[in-house]
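Chains shown are a subset, placed as in the full complex.
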Amino acid sequence: MTELLNALNLAGTCAFAISGATIAVQNRLDIFGVMVLAFITAVAGGVIRDLIIGAIPPAAFQSWHVLALTVAAALLTFCATRLVIRLQNVVQLFDAAGLGFFAVDGTQRALIHGIEPVMAGTLGLLTGIGGGILRDVLSGNKPLVLSSGFYASAAIAAITLVLVARALHLSGGEGVAIAAVALCFCLRVLAIYGHWNLPSAPIGTRQ
Amino acid sequence: MTELLNALNLAGTCAFAISGATIAVQNRLDIFGVMVLAFITAVAGGVIRDLIIGAIPPAAFQSWHVLALTVAAALLTFCATRLVIRLQNVVQLFDAAGLGFFAVDGTQRALIHGIEPVMAGTLGLLTGIGGGILRDVLSGNKPLVLSSGFYASAAIAAITLVLVARALHLSGGEGVAIAAVALCFCLRVLAIYGHWNLPSAPIGTRQ
């Protein structure tokens, strides 16, 4: 099971990096900007979480492995943008799995550092969506996750499952984690194919 | 007096959350985005201050109370946007009180953590205006506080009062704090009704 979780981590990191690099290419950043956006999209959520819970230095800065992985993903996206865009359905699947993993893993790390459950879940959510928000701000776009789609909600469902299982003293942390990631993954896939959206306030309220 | 300070904290948190939620609604974010912007506007300044002074975990992550309060303010704003906008004069009064409280409280927390006075005041100012800056960046606008109005200046006046009283070894920390908040509040109210602005450099300098 630990191997499955490691694979999810890897898949998520690559998918997040590719999403950052793709948006960088589409916004005409140069090759350095593409690498920066890939790295930031993949690690920013976790880095901010680690700063808040006091895990210093943040995991992403403890070895060069994540940096190397994201730079490789950036170079691939830069050199073969058409291919990456054609494969975006696959990337979205990896992204859905990664979102679930980051949200669940972030929640568990916050709990280990003594954060109370609701705020630990909030930090798990930040781990999942923080990188994407920064990616959009740095490329001059409004954060996608705040305005459309059913993205954060899938992560919230997974986090809720983790916290409920913990409150019920269910044993088998890794089993619960994998079930939660699977829940997030399925909700994301349904949401993508069903074009789910959360409501916005009616337009008439705009001044 | 402690109760008065607690009330100011509460009023400020609600006002900041409502201002974040209102701008989120006006910029067509979905209901999740409205909640995120409400929370970030209310807590981001204090979280960054706590990271800088080493108060880990930041106050906003030590319990779920602030999160719950900001989510409630966000839902109210989402469901009754017209009402909230009609009441914006009241919200601005709460906001003025909250600005003063956050600036003074932020300065005092930084002093307690051993930051020297001028930089403690800078961190108090960051506590007061950091959330609003992040609110504007995340909703795709230029930070209002950096370009118009007399907002940060009211907070700076309150902070200066706190630091001068401290340099003069005046006793009665809570009395000074409340006087400083009142100063900020009065300046803000005058500034709103008088449309005060700080100068910009003359347009001719623009290239």
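So that you can tell them apart, the chains are marked A and B in the order they are listed, and the count of residues begins at 1 in each.
Here is the rule we go by: a residue touches a chain if its C-beta (ideal position, glycine included) is under 8 Å from a C-beta of that chain, and two chains touch if they have at least 3 such contacts.
All of these numbers come straight from a predicted model, not from anything done at the bench.
Depicted are 2 of the identical subunits; the complete assembly encoded in this structure file consists of 3 such copies.
Methods note: only the chains that are shown with their structure count from here on.
The distance from the centre of subunit A to the centre of subunit B, each centre being the mean of the chain's C-alpha atoms, comes to 30 Å. Note for the complex: subunit A touches subunit B at residues 51-54, 113, 115-116, 118-119, 122-123, 133, 137, 142-143, 145-148, 152-153, 197-201, 203, 205-207.
Against subunit A, in their complex, subunit B makes its touches with residues 24-34, 36-37, 47, 51, 56-58, 61-64, 67, 78, 81-82, 85, 137-140.
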